[in-house]
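Of the protein chains in this complex, all but one are displayed in their positions.
Now for chain A:
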Amino acid sequence: MANEEKRPPQQPQDDSRRRFLKYTGTAIGGVVVGGVVGGLIGANRKEDGKTKPPAPGASPATPAAESDRDYNQAFMFFNQNQFQITEAATERLFPADDLGPGAKELGVAFFIDHQLASAYGTNARDYMMAPFYQAEAYQGYQMAFRRRELFVLGLEALDGYSNNHYKKKFVKLTPEEQDAVLTAFESDKADVKGVPASTFFSMMRSLTLEGVYSDPLYGGNKNMGGWKMRNFPGNQMSYMDAIEKDGLVKMEPLSLHDHLTS
């Protein structure tokens, strides 16, 4: 890293978290019990919405500041510039508003960084054998290029387009200008080294929704903030007693982490 003293791109933002909790503060309660497979149901449910299960290995003596630190928030793939463009662009795709947090606060850029470092980013489980030909649209992705390579090209193109049209880097643009740039990519009016810009755009859009709504274990959906906004209860073991009910049944969401038993 170039500058060790620089503050990490995203620190816990207590203010916005409090604001967010205020808006969604009613999503507590909702008891659901199944009962057939003893080892799975109920074995590790939180007793109430207030206490969080400790992280594995965290001792009760660990200072609060220490345990709040998210060691998962570091780069596996991006450089700092790539991360910042991703954070700014995805925040436009899924912005913070009165409903709750946006992509930035939810950690979506970290999610994307981690995904591009994974099997997904290298197309490890895709058919990547030659020959490669220009395809009809209905035949799908036909490039030898890997997702992580395409994504970085797309980020560079976002900066390139911004420089050409506004004489500024993408992250320095106003939100309205950033939207205009993204719209140009969505509608193939920008150049990504000959690859349709919309291919990059739709990959980024999909990754953004995945980062907002996947289990927090992947680095996005921080504190299940994406789920809370839409009353999605995450990983529940049973809805046996709720499935027939009229009206929305609200319950505190659970993540896969909450479902860890030793």
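Keep in mind that, in the parts below, a contact is a pair of C-beta atoms (placed from the backbone, for glycine too) under 8 Å apart; a residue touches a chain by one contact, two chains touch by 3 or more; residues count from 1.
Throughout what follows, contacts and distances are computed from a predicted model.
Considering only "Transmembrane protein", "Lactose transport system permease protein LacG", "ABC transporter ATP-binding protein" or "GMC family oxidoreductase", the record for the omitted chain gives "GMC family oxidoreductase", by its UniProt protein name.
Interface note: of A:Phe110, A:Phe151, A:Phe200 or A:Trp227, the residue touching the hidden chain in the full complex is A:Trp227.
Even with one chain removed from view, chain A keeps its contact list with that chain: residues 34, 36-37, 40-41, 92-95, 97, 99, 102, 119-120, 123-129, 131, 133, 135-142, 179, 182, 186, 205, 208-210, 212-215, 217-218, 226-227, 229-240, 242-249, 256, 259.
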